Every structure is written in C-alpha cells, then in structure tokens.
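All protein chains of the complex are present and in place, except for one that has been dropped.
A and B are the chain letters, set down in written order, and residue numbers restart from 1 in every chain.
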C-alpha cells in the first residue's frame, strides 16, 4: 500500500542505511496494525548530472514521493501528525547526515489497488488483521 | 495516456518477456479503441538491496504503478473489471513465475496532458479514431 520512492545521490546510503531506514519507515505502518508487506520502498540512485534542484546539479538532495492507498488520513491534523512521524523516521539518515530533502505524500483512491490480484480487505478489519498476522495476502 | 511503471527485480524479465507483456498490456487499451501509441510502459529494474517489502530486501516482488488520463472509469464496477482484465494480462509473466506483486491504477485529470504538444482529442471521438488509425498525434 504505502509506496515510497526515494530518489537519492549515488553515495547517500549504504546497504545497511537502506535496511535500517526501511525498517523505520515500515514501523510507521505496522505500529498502526497494517500488514508489513503492504510497505514497499524503492531506492533509486540518481547521478549528480541527472538530479537538478533549482536548475543546478546536486549530490546533496533526497526527494521522497510517498503514496498511500489503504488509509486516507481523515483530516488536516492527522495528516500533519503523519508528516511529523515520517520526518522523525527518516531524520537519522538524511537530515543528520547533512542532506537537504523534500517529501510529499499522496493519497490515492484504492478502488484499483490489488495485492497478488486480491482486493485488499480495507473494509474487513478482521481479515486485514489476518493478513498482517500471516504477513501475506490470503484469499477471502 | 496510460503510463505503466513496472519496478522489478533485475532478473525478472527477459527482453522477450518485456516485449510480450507490453503487447498484452497495450491490447487492453487498443481493444477499446484507444491509439496504441498512448500506451507507454517503462520497465525499471531495482536491485535487491534497494527494493524493500515489509522492511526486508527482496528479489521476488513486482510493483506496478499505472496512471490513466484519457478515460476515467465511470463507476466502481468498471474499475473492478479493469483491474481483473489487467491481472489477467500480467499473470503469465508475474504470478505464473512465482513472483509476488502489487498493482494500483491512478486516474489523473487530463487538463494538462499533451501528446507531441497537442491536446489529445478526448472530446472528439472521430479525431481520436484517426489518431488510432494512423497511430500518431495529428494536428486538428
């Protein structure tokens, strides 16, 4: 469900950084009861000569695009809180290393969303819990 | 119009697989009368150490992001049918090879969509048919 595309300079993250950052992002959702496998994170390295901020090539900027499907946050306050939790999750690997960064989160209507071809059980909390427990999509 | 971004493990698809899968996806739209050239499909290989599902690196997952512009499917039933047709189109190259996968389709308002700088003839079915026949954008 949540898809995180992280565009970053070639040397921004070690394998271990990517592992730990992914775990921190994933926990934002599993803490709320969502199945872990819903969280997909794609790291995309971009060469300096292909990464422009303000019309200048950069190797000091990280751009993150997040898409949410399983949950639409109900109001401005909830959205604000999510952004704050997200910023805390990523800070050790971006802010604290001296990068500039930008994040936005999109909320995509879930009608044409499928996991292994199955309609995710957004409206069936008990089934969603079972998906979370088994950490995979199960026909229902 | 439909843009399909397919994020996949390095070894998931041969050139021939990509060719055949693209043809199957394209047919979903040309069968409905849309110009073939509207269908753009981008395969993006992602290394295992940059592809995380549930906080773990993976080489067994395919994530597909689809964007529709030319047509907004009018209701929940039409959306459901599209997802079913899509799943059938991709199954031989993903499900049947043992990958896990996730798809979502977004519907993007078409006001700022252009093909070779031209406003696509969404509201002019006869012109759209001509674009489909010639398989290229034609000034009108």
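As a convention for this text, contacts are C-beta pairs under 8 Å (C-beta built on N, C-alpha and C of every residue); 3 or more make two chains touch, one makes a residue touch a chain.
Nothing here was measured: the structure is a model prediction, and the numbers come from that model.
**Student:** Among B:77, B:111 or B:126, which one is in touch with the chain left out?
**Tutor:** If we include the chain that is not displayed, B:111 is the one touching it.
**Student:** When the complex is taken as a whole, what residues of subunit A touch the one chain not shown?
**Tutor:** 7, 44, 46, 49-57, 61, 63, 65-66, 73, 76, 79-80, 82-83, 87, 91, 95, 100-107
**Student:** Since one chain has been left out of the picture, which residues of subunit B touch it in the full complex?
**Tutor:** Its contact residues with the unshown chain are 3, 15, 18-19, 22-23, 25-27, 35-45, 67, 69, 108-117, 135-136.
By our rule, only the chains that are shown with their structure count from here on.
**Student:** How many angstrom between the C-alpha centroids of subunit B and subunit A?
**Tutor:** Here subunit A and subunit B have centroids separated by 22 Å.
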